[in-house]
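Every protein chain except one is present and positioned as in the full complex.
Each chain gets a letter, A, B and C, in the order it is written, and its residues are counted from 1.
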Amino acid sequence: MRFMPHTDSDIASMLEVIGAHDIEDLIAHVPAALRATAAIALAPGRIEAEVAAELSTLAAQNRGAAGFANFLGAGYYRHFVPAAVRAVTARAEFATSYTPYQAEASQGTTQAIFEFQTLVCQLTAMEVTNASMYDGASAAAEAVLMARRILPGRRVVALSRALWPDYRATIRTYLSALAGLEIVELPFDPATGATRLSAIEQAATADLLCTVTGYPNGFGVIEPLGAIAATTHRAGALAISATAEGIALGLLKPPGDLGADIAVGEGQSFGLPLQFGGPGLGFMSARLAHLRQMPGRLVGQTSDHDGRRAFCLTLATREQHIRRERATSNICTNHSLCALAATVYLSLLGRLGLRELAERNVELAHQAASILAARGIHRQFDGSFFNEFAVSVSNPAAALEAAERQGVLAGVALRPDYPELAHAILISVTEMNSSGEIGRLADALAEVR
Amino acid sequence: MRFMPHTDSDIASMLEVIGAHDIEDLIAHVPAALRATAAIALAPGRIEAEVAAELSTLAAQNRGAAGFANFLGAGYYRHFVPAAVRAVTARAEFATSYTPYQAEASQGTTQAIFEFQTLVCQLTAMEVTNASMYDGASAAAEAVLMARRILPGRRVVALSRALWPDYRATIRTYLSALAGLEIVELPFDPATGATRLSAIEQAATADLLCTVTGYPNGFGVIEPLGAIAATTHRAGALAISATAEGIALGLLKPPGDLGADIAVGEGQSFGLPLQFGGPGLGFMSARLAHLRQMPGRLVGQTSDHDGRRAFCLTLATREQHIRRERATSNICTNHSLCALAATVYLSLLGRLGLRELAERNVELAHQAASILAARGIHRQFDGSFFNEFAVSVSNPAAALEAAERQGVLAGVALRPDYPELAHAILISVTEMNSSGEIGRLADALAEVR
Amino acid sequence: MSSVEKAPRIEVDPAPAIEKDVDESPQMGVPLIFELSSSGRRGADVARVAGAKRGAEILGAELCREDLAGFPELSEPQVLRHFLRLSQLNFAQALQFYPLGSCTMKYNPVVNDELASLPGFAALHPLTPAHLAQGALAVMADMEAALAEITGMDAVSLHPAAGAQGELAGLLVARAYHLKRGERRHKVIIPDTAHGTNPASSALAGFEVAVARSNKRGFMEAAEVRRLVTDDTAAMMVTNPNTLGIFEPEIRAIAHALHARGALLYLDGANMNALLGVAKPGHMGADIVQLNLHKTFSTPHGGGGPGAGPIGVKRPLEPFLPMPRIVKHADGWAFDDQRPDSIGRLRSFHGNFGMIVRAFAYILALGGDGLARAGRLAILNANYVRKRMESRFPAASAEPSMHECVLSHDLERRADVSTLDIAKRLLDFGIHPPTIYFPLVVPGALMIEPTETESREILDSFVAAMERIYDEALSDPAMVKSAPHTLALSRVDEVEAARHPILRWTPKPP
Partner (left out) sequence: MSSVEKAPRIEVDPAPAIEKDVDESPQMGVPLIFELSSSGRRGADVARVAGAKRGAEILGAELCREDLAGFPELSEPQVLRHFLRLSQLNFAQALQFYPLGSCTMKYNPVVNDELASLPGFAALHPLTPAHLAQGALAVMADMEAALAEITGMDAVSLHPAAGAQGELAGLLVARAYHLKRGERRHKVIIPDTAHGTNPASSALAGFEVAVARSNKRGFMEAAEVRRLVTDDTAAMMVTNPNTLGIFEPEIRAIAHALHARGALLYLDGANMNALLGVAKPGHMGADIVQLNLHKTFSTPHGGGGPGAGPIGVKRPLEPFLPMPRIVKHADGWAFDDQRPDSIGRLRSFHGNFGMIVRAFAYILALGGDGLARAGRLAILNANYVRKRMESRFPAASAEPSMHECVLSHDLERRADVSTLDIAKRLLDFGIHPPTIYFPLVVPGALMIEPTETESREILDSFVAAMERIYDEALSDPAMVKSAPHTLALSRVDEVEAARHPILRWTPKPP
């Protein structure tokens, strides 16, 4: 088999050194009953050409991957990825190395992570960022757990109902086994689509541990994060912001400036392919004061014994391999290569490009909203939005199917997660959508509105 | 523009150092009339997404690149290329370096070429191989020029008519301007499809410079290279073999063992994509005795000043940059990266894999031939063949069109180049063709035979 | 350096001193991307500039930030050159022998990266209607079936993002299972040899950890489990082979002891490479197992991730698996998230699909026979290394090794040379060190996992290097203690990094 170098004579001579007659001798101590039933009943191995043909056939069956005017978003966004990103992540030196435990042999990875930590701090206006989490949802859950370590006394976790459903679900799962926590949901204003401040004021008691709000939220609406954080702080609680569309941070006021204590999010928009939803990139940044409660790996700057600047994993005493059951998290493998992709992507776009991209997304999305409005398809909410917005149609399911027949994936129905929004479709518009596609979207929906 | 780093302030400060006010000052000495008309009337620059979209659209218009049962060959062959080949040639260190003039900074390239030279010597059973030529046809032309330097006195270049038409055409062009050479064509035996030995015997006079024969030839027929070389040698002339399907050398007796003095060929089959015909890979190997007359670059083994093994370009006194009009060739840029691909490909297949592949090709092609025969479509020639053979049908053009309508690219009509073969279609069968495809080929041709 | 020069099979740095001299800014190495930045440069133009100035006006100033001061500004070639040069500072499996124990650094087939990048996979949005994503769903369904067959479990979920998340998912499944049966069990038993994620995941799943001691011979006795298991025990997490590379000989008795008290056996499958075609967790009595696709199934580690941590369970636990599940309808594959008993989701969408595609391609390539061969050759390689090293680096346990071996040494005592020193010196030989100081039960442990994709020649050169280092530690300990000597950097000061954390670049004050 082409991946394994062993020839029969290699095996024979190695067995001789070991002093065994047969490889089976090496596993003779494994209970015979287990070995007897261990055969793997899968098809025999295939040559590369066959594997490639099989996977290509399967890939081709994903008809939704191409050929449609695509307006799907809802937490994962379609953005152009420059080839240079792939040229870097494809480097075997990055792709096939392990967690950089041996700093001297891992400066490529450690320096890139240090750059990643800096870039995210710049985007969020926070002081510290970790080396990555799995994705935005699990990062949000880790943020709540972090808040709990910072404010051990407190009980109530307040989740904006306008926060992405899967973020809320993930937080619920992560907290499900932990004693003494109560999750309350903060309703949204049906007019604006933003979290009701009044609800936060009610929740803002001495029991409140933290609030978690989307920024922008699950309807694409830009939450009044400043006011939310202020109200949260008045109760002595922590404000957590969650951003699924990272590009927004290129234009919107950063969570750090608005008072968020922990800013988490999904970095998929930063140069990662859609890949049917994973791997994505969770990021988490926070205030320096809370550094010791942060989960995940951190890379720090130091020097070698000759005084050269160097980078290495640090503050590992927070982590599972040292702290075990008292660790800040159980995370070990993270999403390092995705963080590298984001680092390259953000470096390529840079100061000017990222903002231009963000502005372009705003422009196109608003263009689409007004064209739809002109065709009688109105927004569900009137709050400001970034590149995603909900519209109201009589029968979302029927509308989406009709649009699909016109070659348009018009968006996502909100009903399954929000029964109270039985008529809403969430539409995401990015730089990948031409005005022609926007026109087709309007035509398709207008027909069935 | 993203490829150029210059900011306005860079430009200003650089101009200041130079002592100019404006970049235009730097070209003020270029005649104004030329500058006035120098504007390039092409569309303005496009962003990466637009360029990618445009090229993807054009690529998609090449409907013949996929979706057909494909039996096209005739000098360029469909073979599976392992991903590992691309993983190596994509390395920026290989792809973006120049000709390895500075040996100390080019050992990756020079050692790989040294390995390539060795692999080709092993395949051809020859003593020396150069670092690559453009393609098989130009390598064949260079071989004739090389023969002329070896035997300056002689006049007659005998080309087998069964040699690929474009090889013959290329040789004619390369010789067209050189005084005192005469090209004669050696007819093929209409029964076997091999070059007529009797014709070579006639041509074998004191004037004969060289014979050039395909191995296999342009009909896929395996020439009696040994007999041809012997006859050629009897006249004191040089026998040149040309191989377009390199895989054949994994199984057939090597040209060197059969007496060829120069063995050239096309290395596209060794891991290069079809790419609509280029870049390919010309290879040339010869006897040590003729080393000094060889065209192209050579890499040799030597050592550094600390005694470590090293590799560098050598015997450059044959080349244009030293010898100028007395050089063995005008070639400068060659097909180095293609030679690297071939080196990786041949290393991956290795001793066992290359022969297995060659045997598999023979097997499939002969299977196809007999299935066709059973359907009443008979071979044009009865000479032994490797993975390509000609069949006879009443109306090739019509047959090919009919087959195409069935989703089969059945082969290439020989008529345009061989009026005497008005009914012949050349069919190439490789490991890329399933037996299902071979069945469809038979069905398609049987219908219109 | 003299003794280095004598070292066999070692490339001697021809002029280390000069190399350092020439480096103009020794303290700088490769500059940070921010230090290469120059105002006004662009490395990408993904949005047409035309018109793209209006977004801020649309939203209004109060919503918009100041411009991204300090953000990098470079041309595309500058960015590319920067990261390509950084890449050259890494060791990696594709380039070096990388016998990092417990990490299964086997070859990652390059074709799998290409296949995962096929537009049909890479450009597929996770919320694409199921009937337009049948290929992806088929890959996932087939992968679940393949992993169930390989592990001997009844149902598999591909949802978890990594091994640790798989552990959490598995433990939450155990918890839900007990709760469903009306039992609130509080305790999870974990061996002292366990990986740190096991106790960490247990805590996160709301359990108290009871540590079980492995015996002198390095394995877990059923008696110890019987001593610890109570009606309050939800599960025991056992890594098999354990982190000493030993197959737990009493695993079935352990399972029996647990089951007798209604507790479940969670099998940490991070070491599954040793079990391929050798023994199936399901047959050992495991109720839950997590797999690390980035170990056993060859997806690239990416400098720390991403990976994927599917879990397999026995039938009674299936209802509790994370959502969504993949189900077959008349009209094809679909996702089902109407699962009342499910523990819910631990991340967005459907799992780390890109990794699943790679691992699936790997399984297709090896097939049932190839996987079994891989397991056996991994075991052969580990035993060969163990045998060849035994004179200087004896095994920590006399028990037979499976896919990895844990060795120790007496250099600390004899020459005040630590395991860390040995690891750093190994870098000078162009070899990535084994996992060190783990498992915790072995002082100065060297945990060596060669994997099946390494050749005998590589193993021999590793052994030769280790022997050289051992002898050098006695003859010239300073050389070892001050290693590495031939990399771009000498030994990195990790204490300083922790003492004064610098966790991000900040612009120099003008």
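By our rule, contacts are C-beta pairs under 8 Å (C-beta built on N, C-alpha and C of every residue); 3 or more make two chains touch, one makes a residue touch a chain.
Just so you know, these numbers come straight off a predicted model, no measurement behind them.
K.L.:
Can you list the shown chains that the omitted chain is in contact with?
P.N.:
Within the full complex, the chain not displayed touches A, B, C.
K.L.:
Which one, B:H233, B:R355, B:R415 or B:R449, makes contact with the chain that was left out?
P.N.:
B:R355
K.L.:
Among B:L163, B:I240, B:L298 or B:L421, exactly one should touch the missing chain; which is it?
P.N.:
Checking each option in B:L163, B:I240, B:L298 or B:L421, the one touching the absent chain turns out to be B:L298.
K.L.:
Tell me, which residues in subunit A touch the chain that this view leaves out?
P.N.:
1-5, 7-10, 47-49, 82-84, 86-87, 92
K.L.:
Considering the entire assembly, which residues of subunit C contact the chain that has been omitted?
P.N.:
Counting over the whole complex, subunit C touches the hidden chain at residues 9-15, 17-19, 21-26, 28-31, 36, 38, 75-78, 80-81, 84-85, 88-89, 91, 94-96, 107, 109-110, 427-430, 453-455, 457, 461, 486-488.
One rule holds in what follows: only the chains that are shown with their structure count from here on.
K.L.:
Averaging the CA atoms per chain, pick out the one whose centre lands closest to the mean of every protein CA shown.
P.N.:
Per-chain C-alpha centroids compared to the overall one single out C.
K.L.:
With centres defined by CA atoms only, which chain is the most remote from subunit A?
P.N.:
Result for the farthest chain: B.
K.L.:
Please work out the Cα centroid separation of subunit A and subunit C, and write it as a whole number of Å.
P.N.:
Here the centre of subunit C sits 20 Å away from the centre of subunit A.
K.L.:
Need the CA-centroid distance for the pair subunit A / subunit B, whole Å please.
P.N.:
48
K.L.:
Averaged over CA atoms, how far is the centre of subunit B from the centre of subunit C? Could you give it in whole Å?
P.N.:
Using C-alpha averages as centres, the distance is 45 Å.
K.L.:
Going through subunit C residue by residue, note those that touch at least 2 other chains and give them in order.
P.N.:
Residue numbers touching two or more other chains: 39-48, 74, 76, 80, 84, 109, 111, 113-114.
K.L.:
Could you list which residues of subunit B touch at least two other chains?
P.N.:
2, 48-49, 82-83, 87, 92
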